[in-house]
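The structure under discussion is supplied below as structure tokens; questions concerning it will follow.
In this view, the complex is presented without one of its protein chains, the others remaining in place.
Each chain gets a letter, A and B, in the order it is written, and its residues are counted from 1.
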Amino acid sequence: MSEAVSALKNAVYIAGIAEISEMGAVGMITLRGDLAAKPLQKAAVAAAGVNVPDQRQCLTEGTGGMAWMSPDELLIMCAYDDANAKLADLRDKLAGTHALAVNVSDARAVFEVRGPKAREVMAKLAPVDLAPASFTPGMFRRTRIAQVPAAFWMPQEGVFRVVCFRSVAQYVFDVLCVAAQPGSEVGVF
Amino acid sequence: MLIVSCPNCGITAEETEFHAHGEAHITRHAADSSDDQMETYLFMRKNPKGVHFERWRHQNGCGKWFHMARCTMTLEVFGTYSAQTYAPPEELLAQIDAKRPGWRTPS
Partner (left out) sequence: MSTRLATGGRLVNKSRAVKFRFNGKHMDGFEGDTLASALLANDQMLVGRSFKYHRPRGIVAAGPEEPNGLVNLGEDGTFEPNARVTTTELFDGLTAQSQNHWPSLEFDVGAINKYLSRFLPAGFYYKMFIHPRPLWKHVYEPIIRHSAGLGRAPKSRDVDTYEHFYSFCDVLVVGGGVAGLEAARTAALSGARVMLMEQTAHWGGRTPVDGGDIDGKPAQDWIDATVAELSVMENVTLRTRTMAAGVYDHGYVLGYEQLTDHAPEMAGPRHRLWRVRAGHIITATGAIERPLSFAGNDIPGVMLAAAVRDYAVNFGVSVGDRTVVVTNNDDAYLTAFALKHAGLDVPAILDARVLPQDSAVMTQAKALGIRVLMGHAVSSVQGVKRVTGVSVCSQAGEGAVLEEINCDAVAMSGGWSPVVHLWSHCGGKLKWDTANACFSPDPDRGPLGADGAQFVTTAGAATGMFQLDDALNDAFAAADGTLRCLGLKLPKGAKASKAEHRDEAPMAPVWLMPQGAAVKLREKAWLDYQNDVKVSDVRLAAQEGFVSVEHAKRYTTLGMATDQGKLSNINGLATLAGALGEEIPAVGTTTFRPPYHPISMASIGGEARDAAFQPIRRTPMYDWHNANGAEWEPVGQWRRPYAYKRGDENTHDAVMREVTNTREKLGLLDASTLGKLIVKGPDAGAFLDLMYTNMMSTLKPGKCRYGLMCNDNGFLIDDGVVARIDEDTWLCHTTTGGAERIHAHMEEWLQTEWWDMKVYVANVTEQYAQIAVVGPNARKALEKLGGMDVSKETLGFMDWADGVIGGFNVRVYRISFSGELSYEIAVDASHGQAFWDALMAVGADLGVMPYGTECLHILRAEKGFIMIGDESDGTVIPQDLNLHWALSKKKEDYLGKRAHLRSHMADPNRWKLVGLETTDGSTLPDGAYAVAEGKNENGQRNMIGRVTSTYHSPTLGKGIAMGLVHNGPDRMGEVLEFPGTDGKTYSARIVDPVFYDKEGEKQNV
């Protein structure tokens, strides 16, 4: 098998008011099922290495992590190369229960927006209240970035991770760079 | 532009995250239905001036469907509720009764 190539091959933009970088290939598994069911929770925790997050939350630790996507969907994150093994393990553990687990690692692109002005960059593109008191590390938000669906969370203050579909990675990178252009500080957060 | 609360994920957000899909609580007619029933099912829609029940989807969000009761005149939103129901919840209807007495029998 060839080397996995992410949508933008780790493109970066550092000239602006926040650093934008594509994070390369990231392992992601969509898990749909009854989120209250213990076997599903156990299998998900085993795959993600973190607890099942509450509604609209995201938990991460190292390369592992899990985000609450909807009342019957979780997004499990892991190292890209581990995704298939984790998927097989999940399917194994969930055999016989009504659940759906699929590898979506290649269907996505992941960006990092980093810096003291990261909140402002995001607030130029997403119709979300990003004031420090309103959006805090650990929250997970599915919304739109300019004209495309996307999701983001803050692993820590000053850092956003943004997930979008692979096909629009260039678009999302482009709009993030425009939003981070030099001299465009808003000065509100 | 409206603000809408999704009962599925608990997000309150602007309308651009959502998509409206017309009147709620339409009964599907299929196999053994009469032509009149099909006409009603496929084409007959209310266009009330006032209280209206609609189907919405949190399109750029959790992706789930839900119902919304709102006033087409003032754009007041009375509430949102599960898509998996055949009728608005009684509690919501009572709230609307209090705010819009007589709405059930349009003049």
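Keep this in mind: contacts are C-beta pairs under 8 Å (C-beta built on N, C-alpha and C of every residue); 3 or more make two chains touch, one makes a residue touch a chain.
What you are looking at is a predicted structure, and each value in this text was computed from that prediction instead of being measured.
Interface note: of A:V102, A:M139 or A:V159, the residue touching the hidden chain in the full complex is A:V102. Looking at A:M77, A:V110 or A:A123, the residue that reaches the missing chain in the full complex is A:A123. Contact between chain A and the absent chain runs through residues 1-7, 25, 30, 32-33, 72, 80, 98-100, 102-108, 120, 123-131, 134, 146-148, 165-171, 174-175, 178-179, 181-186, 188.
Mapped onto chain B, contacts with the missing chain fall at residues 1-3, 14, 21, 28-31, 33, 35, 38, 41-42, 55, 57, 59, 63-65, 71, 74-77, 83-84, 99.
Just so it is clear, only the chains that are shown with their structure count from here on.
Centre to centre, using the average C-alpha position, chain A and chain B are separated by 32 Å. Residue ranges of chain A in contact with chain B, taken from their complex: 55-56, 69-71, 73, 127-128, 141-144, 149.
Residues 8-11, 13-14, 16-17, 59-64 of chain B are the ones that touch chain A when the two sit in their complex.
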